[in-house]
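The complex appears here without one of its protein chains, the remainder shown in place.
Here is chain A:
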Amino acid sequence: MDDDQGLTAVAAARPAPGPRRRAAAVLHRRPRLRLTLLLSAPLAWLVPGYLGALAAIFLTAFWTTDTFTGEVVHQYTLANFQTLWDEPVYRTIALRSVGVAAAVTLIDMAIGLPMAFAMAKVVRPRRRPYLVVAVLAPLWAPYLVKAYAWRVMLAHGGLADEVLGPFGLSGPGYGLTATVLVLAYLWLPYMILPVYTGLERLPDSLLDASGDLGARPLRTLRAVVLPMVFPSLVAGSVFTFSLSLGDYITVKIVGGRTQLLGNVVYDNVGAANNLPFAAAVATIPVVVMLAYLAAARRTGALREL
């Protein structure tokens, strides 16, 4: 406060402060105005553009379409949700989608954790940037190229068959397994990066202390590393889970006859032209993700994002 008053006094002593300086002074005196101006731009995007879109989806879900002409009938009805609830196929698809998202998340955790640990603690610090680049590099290749590459590899007599052939096995072919595999590959960097960041913050001295106190590596992992890195794992899983839950392209390319929630939405928008029903289906992943985020928040993981 003292400093402040000193400054204002000096400013007052000077002849006629410029408009910029006066604006700065006004902003300085009114923290609320400052905050409003600072937030108005992002909020202008967030509220109409983002939350507005979500609200529009939710509202549309209560309308129907004229089945013949495909025009939206603006008439409030619960028919879409009734269909979702009554038709067992949608429950199956929803559960399958959540299952795929969970499987992808678990696989990415199982691969990502040791990988991130090696990057953060085992490899010499000078080489770390190269590994980070190696993990990030696949993100620069277009999504479709990677998915189609997997379609070719998993094709009948493709690379997967050739590699597994000598062991008397064959590739998984197109289907649910292929979908999980490809999604796990696609989203792996999103798991590795937050876990790597979390592990970098874990002091080496803790690992040494654990060893000094007689803990074997597994015990150290369980009692020291995992509790410290858990929020990072959850943060990574938010990415892998939500990205898998909404995906419909990979499953179209390598999923064979499988359909997930994203496909039902896509078919209803693109093919059947039934936007209201698509909106009703789209609320399922939103609800699942909100529940997931609420659970993640309790672990404190959102602070790691």
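Just a few scattered comments:
Methods note: a residue touches a chain if its C-beta (ideal position, glycine included) is under 8 Å from a C-beta of that chain, and two chains touch if they have at least 3 such contacts; residues count from 1.
Just so it is clear, contacts and distances are computed from a predicted model.
Choosing from "Heme exporter protein D", "Formate dehydrogenase", "Phosphoribosylformylglycinamidine synthase subunit PurQ" or "Extracellular solute-binding protein", the protein name stored in UniProt for the chain missing from the display reads "Extracellular solute-binding protein".
Considering A:E71, A:E162 or A:D208, the position touching the chain not shown turns out to be A:E71 (whole complex). Touch with the chain omitted from the figure is made, among A:V26, A:V89 or A:V163, by A:V89. Residues of chain A that touch the chain left out of view are 64-71, 73, 75, 77-79, 82-83, 87, 89-90, 92-93, 151, 155-158, 173-174, 252-253, 255-257, 259, 264, 267-274.
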